[in-house]
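== subunit A ==
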Amino acid sequence: MSTQTYEAETFRKLQPQEYLRKFLLKEVRPDGRELKQFRQTTVNLGCISTTNGSSLVRIGNTTVVCGIKAEVSVPKQTSTKEGYLVPNVELSPMCSPKFKPGPPSEHAQVLSENINRLLKSASILDLNTLCIHEGSAVWVLYADIVCVNYDGNVFDACVIGLITALSNVKLPKATFAEEEGLVKATEELLIPLNLSRLPYPATFSIFDGQYLLVDPTEVEESVAHEVITIICDEAGQICTVWKVGGISCTPKHLEKCISIARERYIEIAAIVENEEKSNNLI
Partner candidate 1 sequence: MRYVTPGTRLCFASEYEAGPGTYEREEYIYSSVVGIVQEFIPTVSTNTGEEKKQSKIITVSKEKHQSSIPDVGNIITGKVIRMTTREAVVSIMVVGNIPCKDDYQGIIRSQDVRATEKDKVKIIESYRLGDIVKAEVISLGDARSYYLSTAKNEYGVIYAQSVAGAMMVPISWQNMQCTKTKAVELRKCAKPEDLFSKNQ
Partner candidate 2 sequence: MNVQFLFPKPPPSIEEVKDADGDIDMLLKSQRQKFETKVVTPGEVIAKDTQYMRGHGTYLDENETHLASVAGVVERVNKLITVRPLNTRYTGNIGDLVIGRITEVSNKRWKVDINSRQDAVLLLSAIHLPGVQRRKTEADELQMRKFYSEGDLLVAEIQGSFQDGSSSLHTRSLKYGKLRNGSFLIVPPTLVQRTKSHFHRLDCGVDVTLGLNGYVWVSKPSSRVLNEMSEDDSEYIYSNENEPIGKDAREAIARVCNCINALSKSYMSITDTTISYAYEASLNFSVKEILKLESIELIANQTKQRLKA
């Protein structure tokens, strides 16, 4: 560790904006990536045996674990066949110095809410398929997403984690014993969920109103205020577009984002498929 790296570190700490600007002038990012390059992404399915479905997603250093547990409850009176799908994101103080212990921070609330909205608006899972016995018993899927390392673009990691964990879910065969009012289930987990579509996201930051940074790291996120997220599905259709913070972005940027997001979809789908294949082999 030479003195020079220290000085660069010092500079980065004191003048983060200037620091990033100097890199971008040379069309390169502080971690050596090109502007439109995603970090290496890996998905690990079924890694937690206490769940009905689980997934570990890493995008560069960013790591999230999503575990889905199925429990039984009574359906709402208004929709007697509908089950529940409850996603929650936990940003513990372990994953970044930014977070403090206690109830979910605003940031975590925003992530949970956005994911919940995505699930509903894109109707990924028909909640009627979670019915065990109409009017008496339905499945509740608790999808808890725990962030282990927060190095930017956690939203992408959370969505990929949730979607892949959902596709990994296996439910037991359950019957409702009417006289006892209990649900009894088999020991083996067999029944997968029937997901209507598998959307995957891509997130971008805009720095200084001109640089489009794909898959921003934590350092980049902290200085670039405009964030655009595009979620598309296997047909290349756009499920959601979010733009948060900053002032505005040009249509040109948006177009570019959409085309990159489509490419990204193919990339993730391939990674997931590979993982599923190797999982099935075991």
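The working rule: a contact is a pair of C-beta atoms (placed from the backbone, for glycine too) under 8 Å apart; a residue touches a chain by one contact, two chains touch by 3 or more; residues count from 1.
Regarding selection, all candidates are chains of the complex that A comes from, given by their letters.
Nothing here was measured: the structure is a model prediction, and the numbers come from that model.
For subunit A, which of the options 1 or 2 is its touching partner in this complex?
The single touching candidate among 1 or 2 is 1.
List the residues on subunit A that touch candidate 1 in their complex, please.
3-4, 6-15, 19, 22, 97
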